[in-house]
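Taking it in order: structure first as structure tokens, then the write-up.
Of the protein chains in this complex, one is absent; all others appear in place.
In order of appearance the chains are A, B and C, and numbering begins at 1 in each one.
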Amino acid sequence: MTAILSREILIYAIAQLLDGVKHVAVGASSPIPAAGAMLLRAMKAAKGEPVPRISVLGSVEHNFFTNGSAELFDCAAQGRIDAFFLGGGQIDGVGNVNLVGAGGYPQSDVRWPGSFGSAYPYSVVPRVILFREEHSPRVLVDKVDFVSAPGVSERGVSRSGGPIALLTGKGLFRFDKSHPGFILDSIHPGYDLDEIKASTGFKFQHADRPGRTASPDGSTLSLLRGKVLDEPAGTYGEFAAKMRAELP
Amino acid sequence: MTAILSREILIYAIAQLLDGVKHVAVGASSPIPAAGAMLLRAMKAAKGEPVPRISVLGSVEHNFFTNGSAELFDCAAQGRIDAFFLGGGQIDGVGNVNLVGAGGYPQSDVRWPGSFGSAYPYSVVPRVILFREEHSPRVLVDKVDFVSAPGVSERGVSRSGGPIALLTGKGLFRFDKSHPGFILDSIHPGYDLDEIKASTGFKFQHADRPGRTASPDGSTLSLLRGKVLDEPAGTYGEFAAKMRAELP
Amino acid sequence: MTIALPVDYAGVSMAMTREMIRRGASDLHLVCVPTGGLQVDQLIGAGLVGTVETSAVSLGEAGGAPRFNAAVRDGSIRLKDATCPAIHAGLMAAQKGIPFLPMRGLIGTDLLRHRKDWRVLDNPLADAGDPIVLIPAIKPDVAIFHAPMADRFGNVWIGRRRELAAMAYASTITLVTVERIVEENLLADELTAAGVLPALYIGAVGQAPRGAWPYGLWGEYPPDVAELNRYAQAARTAEGFFRYMAEVGVEAVS
Partner (left out) sequence: MTIALPVDYAGVSMAMTREMIRRGASDLHLVCVPTGGLQVDQLIGAGLVGTVETSAVSLGEAGGAPRFNAAVRDGSIRLKDATCPAIHAGLMAAQKGIPFLPMRGLIGTDLLRHRKDWRVLDNPLADAGDPIVLIPAIKPDVAIFHAPMADRFGNVWIGRRRELAAMAYASTITLVTVERIVEENLLADELTAAGVLPALYIGAVGQAPRGAWPYGLWGEYPPDVAELNRYAQAARTAEGFFRYMAEVGVEAVS
């Protein structure tokens, strides 16, 4: 058995965060979340349990929608999507996400593409997983410069969804919406609490000795390296190819 | 030349009422309005003028919509339909239309199918032509028992469409929305003012000696009996067949 | 239980209608999208229906809907008289997960006067006045229809009959009968995909050849006009209705 790669830790963490969902939507250009969902499906299938439906967004070949680009949002509004991933140019300590730009608005110093459809699924999908590999004070800020999608909403505002976790290349946080704020759940192999603190621009809660992010066991790893990556050019062929290129 | 049939008078009257429209929608089960629209198209084509678009509603074979049964209403809302026809179990002197039932509600003595989509196009299509061959006090009532679609709207209510005329088997009325009420425009051959008065349940304005509804001239009649009815089994073949059966 | 049912020409699952009557149910709330016919009339005649929300119920060229009309006279069903675009608006609100859709053209109708769930609001985006009606979301528990084909993966081909998709989006679950089930994935080819309601919305698909009979199915077979007329005649009385239903093999199992 070769050493477990850091991305395999991320994929396994995502599979665990998704446990129990019936339908997860993942972006076509998000191989790690997609692989996490596919790993969960393989794990469920191996145990003979019901498998989650995985919908690949923005894939021309595997487009499973037939009502244009509004259908994803409608589908989420109807409660048909249980989990979703969101990244961000900036993410702050109360779960706000900024996809618009840094330094002023509208004449931002650094302009990113824009908010896309972030706010809506963030407000209606029950399990939104914030995923950003870069874990630095530049990304994880105290307060975002622009709120594309708010982490929590004021009392009285209808909201059925929101963030449940933030996964980075260094650690996993759980989101506590009552606080609101992030609680460090575990640290990935190779990092420590000081490193996490130094690279996180917002305050977060943590145990004195936070746990280590779990690595997949042997059988899970062989599912990941086998079934998930080797899946032939079927529904998820393009992901498999991407993953194969990224995971030596 | 054979004698002009009473239905040919109606078809010609409709063609005149539609003069100038760019797009008229007609029901698949309304051969006279459809023939009127087709006659106008033939008359325009003969003069080398732009022809109106005719859309046949509810025809399975000639369905020109692709967004389900909501598209007609959306299309009308967008201002893409200039003229439309409406009948009614009862029509009253201020242009109200009843398609629901007579005598009480909800436990009507006589129940008709229901309002269908009447109110919406009545409110947004600029030229709605009320068409009902039966001209009797039972149909043309003083006040409808149920307003499926109102003839006029209160001041301040947004309304861009409404009735412009009422055509029956006995005469043609114009609608004056400022009054509001009907003005007898002309009486079809074979009827007179006394007959119209006796068979109309609402009060209406009229000249002392109302005019006679125009008959198509020779060339128009040959268009009607030729091009319109003989049109091969093309777009309007089913109408042609219906009309041919009805017009000996 | 609220059930969304399509207009007579869009694809009516008469096969499932007969099965529903055999199995029985009570106090169903039917939402006709946007009008009803034979299916609604039979469900009412068999005593399954408590409420009908519709823009119209009729047998088309075969005349009025006899059991519906009788139930209206008796007051044995609750009527929510609507109009086509209001039904579409309510379903669209459910599709979008919003509480209501605004709609013009209803002020001055007796429909509005009798629909206490429809509310008039002065358009907040206008300077003054401009009353507009708010149609609350219609969220059926189940949508039921009949379509030409489905694939092995549960994708259903509805062609351009997009009111069927609108019903499905708005409903918690959708049950479909089809003429045939095909091997190939209907989403794999852009030509067929354009007319597909994805499996995501579908609870179950059953094969029922000629499942719309005596209605027709667009692109497949025409309506059986003689049979529709026979029903229209027979169902003028409750006795005639039950006799007819027994003749076509539909009796409550109880």
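Methods note: a contact is a pair of C-beta atoms (placed from the backbone, for glycine too) under 8 Å apart; a residue touches a chain by one contact, two chains touch by 3 or more.
As the structure is a computational prediction, the values presented were derived from the model and not from experiment.
Screening C:75, C:99, C:209 or C:222 for touch with the missing chain picks out C:99. Remark: the omitted chain is touched by one listed residue; of C:50, C:63, C:136 or C:240 this is C:136. Mapped onto chain C, the footprint of the missing chain covers residues 89, 92, 96-104, 119, 121, 123-126, 130, 132, 134, 136, 158-160, 190-196, 218-219.
By the touch criterion stated above, the residues of chain B touching the omitted chain are 23, 53, 55, 63-67, 74-80, 124.
Although one chain is not displayed, its contacts with chain A can still be listed: residues 29, 58, 60, 63, 65-70, 73, 77, 99-101, 105-109, 111-120, 122-124, 146-150, 152-154, 156-159.
The definition used in the following text is that only the chains that are shown with their structure count from here on.
Ranked by C-beta contact pairs, the top interface belongs to chains B-C. Distance from the centre of chain A peaks at B, each centre being the average of the chain's Cα atoms.
A separation of 60 Å divides the Cα centre of chain A from that of chain B. Chain A and chain C have CA centres that are 40 Å apart.
Listed for chain A are no residues, as none touches two or more other chains.
Residue positions of chain C with contacts to 2 or more other chains are 165.
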